[in-house]
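Here the complex is missing one protein chain, while the rest keep their positions.
In order of appearance the chains are A and B, and numbering begins at 1 in each one.
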Amino acid sequence: MRRERVPIAVGILAASGAAFFILPLLGLIVRSPWGDAIKALTAPDTVEALKLSLVASLSATVIALVFGVPLAWVFARVEFRGRNLLRALTTLPMVLPPVVGGIALLLAFGRRGLVGSWLDSTFGITLPFTTAGVVMAETFVAMPFLIITVEAGLRSMDRRYEEAARTLGAKRWTVFTRVTLPLIGPSLFAGAVLCWARALGEFGATITFAGNFPGVTQTMPLAVYLLLGTDHEASYILSLVLLVISLGVLVALRHRWLGSA
Amino acid sequence: MSLEANVRLTLGALDLDIELSVDEAEVVALLGPNGAGKTTLLRAVAGLVPLTSGYVKLDGRVLEDAASGKYVPTERRSIGVVFQDYLLFPHLSVLANVAFGMRSRGMPSHEAAEKAAQWLDRVGLSAYVQDKPDALSGGQRQRVALARALAPDPRLLLLDEPLAALDVTTRAEVRRDLKRHLTTFPGLRLVVTHDPLEAAMLADRLVVMENGRLVQTGTPAEVTERPRSQYVADLVGVNLLRGQADHGSVRISDDSVIAAAAAESGDVFAVIHPRAVALHLRRPEGSPRNAWPGRVSGVEMLGGRVRVRVEGDVPLVAEVTPAAISDMQVAEGGEVWVSFKSTDVGVYPA
Partner (left out) sequence: MRLRVLSLLVSPAFLAACGSGGTIQGSNLSDYASVFAAASLTDSFKALGSAFQTAHPGITVQFNFAGTPTLVTQIEQGAAADVFASADTTNMDKLKADGFTSANSQVFAHNKLEIVVGAGNPKHITGLADLAKPGVIYITEAATVPAGKYALQSLASAGVKVTPKSLETDVKSVVSKIELGEADAGIVYVTDVKAAGSTVAGVPIPDSVNVIATYPIVAIKGTPNLDVADTFIAYVLSADGQAMLQSFGFLPAS
């Protein structure tokens, strides 16, 4: 393939833009004390935080799939009043400061919250300071990524395949599970992975809604933040771990599903 | 036992209003130019587009009736559809595609797989059972689509431009196989096409549509011999005129009357084959009754013959030999005379 010639100004600006993303990563790599990497990574608190992060982010992704896919389907397929408003509300956490999201969650699901007070008085369930609270905070912040990806997939798919399935006698649920879902597979996968990666990196909503306690609510990003105050080097290493995981996910995603150039 | 449809609906620029019936004894082809509403009519019969008014009945059972609001959803209609670009499920194997309809209707999976395999054998694709559709050629995909539509034993088979996506060489072969399957299929058969040759070869009766309306119906021979619209006349390649007949003459316009050896009277169509139209450089001798001067507006070669379009009081197409053209030195813009015998004019009521 012939290479496109790059206008000089575009080239300079693009290179500066790229450097803006690469330099911070470089900073982490250069400043990390590689000799202590193993020690930092195997510290009990780190292992616990990593384990909790994985469990919570994967749970958040599963929950996002269960509720997000039907929501995306409704947004893509059903016309109703207030659809745009509802869609905006469900994607709001993407642009909301996560701390604000955490406060909002407290006001709804906290011990004195709209739903939370009822949960507490009826079932004795309180969500703040629990791992469930972490999962909720992560789901709140990450699910919008799944919703918009899946909705875009649903909108761009050829709906005539669904019609073909109906002419073959398939009922709505069969059409959805056997035709629609497989056909939007790539979007579904991409959405789930983006959602997971976002959940893994969640900080603000988690610390606000679920607090911070090792093994229960202290996820990797929280551990990194707290280590920054005491042990810079260890926090650099953990930051790198998070960064490498996310980078791996995004690169793999691009290759596997978005097609590589 | 039959399909009876009276379909009225508007969809974008299309205003569809047509009555259609299909009997067991015949294969019916819906023929018409692009945008005539053929596919929309087919989709309405399948229940994929709602009717504004009218009804669809299959074997006397109402599938949809706009007046009463009754609507049997697509998935509960006993139909099989072959779509123009087949719409084979890309994520399923060829076998699973063919088994899909039977599985959807509740057949156990092993039984459905067995029947699907039989169908694939019947269309000569046993070797491709486990392949994904995109591994197949266009002709093979068409056969999978046909097998998929036929496998659940539908009462009504709907085919939307079943050969349009194929290249010319494959088309002849696939058309032959399709013809065979259509002949042996025990239910009702309706084919949509814009290709008159395809329509004539596959169908026993043509339903010609233009702009959402029925313009003509009849056997392929009837339609070719007695075209009732400019579209059909163009397809068949004949000159079609319309006028008022009165004992051996047809008045085409205020200025032009043609002589025709026919006893019809009233509003009629007159058809003249281009081969019956002669070209002259001067006013023909013996002054035949049907002779007009005109200007050549188009010349094209067509399978060893040359078609010359002449504009004048009565615009006509003449078909002559290339030798005649070079003798006369006919070119676009040139002045010529056209003539034809009154016995070469076919006249029938409009």
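We take it that a residue touches a chain if its C-beta (ideal position, glycine included) is under 8 Å from a C-beta of that chain, and two chains touch if they have at least 3 such contacts.
Fair warning: this is a prediction, and the values are worked out from it, not measured in the lab.
Engineer: Based on the whole assembly, the unshown chain contacts which displayed chains?
Structural biologist: Listed by label, the shown chains it touches are A.
Engineer: Please identify which residue in A:3, A:81 or A:112 touches the non-displayed chain.
Structural biologist: Residue touching the absent chain, from the options given: A:112.
Engineer: Specify the residue from the set A:98, A:128 or A:144 that touches the hidden chain.
Structural biologist: Among A:98, A:128 or A:144, only A:128 touches the chain that is not shown.
Engineer: What is the set of subunit A residues that contact the non-displayed chain in the whole complex?
Structural biologist: Counting over the whole complex, subunit A touches the hidden chain at residues 7-9, 12-13, 106-107, 110-112, 126, 128-129, 207-208, 210-214, 217-218, 225-226, 228-230, 232.
To be clear about the criterion, only the chains that are shown with their structure count from here on.
Engineer: State the interface residues of subunit B toward subunit A in the complex, per the touch definition above.
Structural biologist: Touch residues, subunit B against subunit A: 46, 48, 73-77, 79-81, 83, 87, 89-92, 100-101, 104-105, 148-149, 152.
Engineer: Within their complex, state which residues of subunit A touch subunit B.
Structural biologist: Within the complex, subunit A contacts subunit B at residues 158, 160-161, 163-171, 174, 178-179, 182-183, 185.
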